[in-house]
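One chain of protein is taken out of this complex; the other chains stay put.
So, subunit A:
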Amino acid sequence: MLPLAVAPPRRSPAPVVLAAIRRSTRAVLRTPALLVAPVAQSLFFLLVYAGQLDAVGGTYLDGTSFIAFLLPLILLTGVATGAGAAGTLVLGDITSGYLDRLRLAHGSTTPFLVGPVVAALIAVVLQMAVTVAGAALIGYRPASWPGVAGMLLLMLALGLGVALLSMALAIRSASAPATNLVTLAVFGLSFFTGVFAPVDQLAGWMRVIATVNPLTYIVDTARQLGGGTSLTAAPVGVAAIVTLAVAGTAACALALHHARKNR
């Protein structure tokens, strides 16, 4: 064997995963577009919708506050935007060649993909906290704070699915428009739920679409958690989130397999 300088053998992946999470979180915090834009969007919708429809909504919501009814949907749109940061971060590393360089150094890509997902979820938690605080400032009073915590956890789980899918698209396509498709799809679909009124009060085709839209059940589960009422929408809502997360994981695995095969 040649007398070569040899780097030490690798240790446990844990320090690499933790460092990758720190690095990606730092990147999110240093990129206003990834952190501030979703918060601004959520607060904008909250203020505009609540300001214009609060009084009207009170007339058909059977005592439920309009802000409490609206908040889960606002959180969902924020999650759709914020969790997509995972794909954006990974895309930057792919197109610059930095991910290849890290893979060469470590031997595996996985830790450097965990980092952006966790960082995106940390950003989502911060966004949701600011949005709930903003809602509280304009009159939101939840039935129970543990219920609000459950609502936020539900949205975080949705964020995991969005983050994984956007990352899978980034790996597979290496293109920004494709990476943003997941955010666009979830954002768009969120408006085909009971946005301003319960689904059973919607009319015609919109009611049909909202009934088959899985996001409807996620939003309704979040409303039921926040309102402390019976969780009738939870089975479908949770199943939809689990399906999204499993699909996201599978899509990432397939995208990585495709990338390996085409090296």
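The criterion applied here is as follows: contacts are C-beta pairs under 8 Å (C-beta built on N, C-alpha and C of every residue); 3 or more make two chains touch, one makes a residue touch a chain; residues count from 1.
Going forward, contacts and distances are computed from a predicted model.
Here one chain is missing from view; checked against "Tetrathionate reductase", "Fe-S cluster assembly ATPase SufC", "DNA helicase" or "ABC-2 type transport system ATP-binding protein", UniProt names that protein "ABC-2 type transport system ATP-binding protein".
Although one chain is not shown, part of subunit A still touches it, namely residues 1-2, 4-11, 15-16, 19, 23, 26-27, 30-31, 92-93, 96-98, 100-107, 112, 263.
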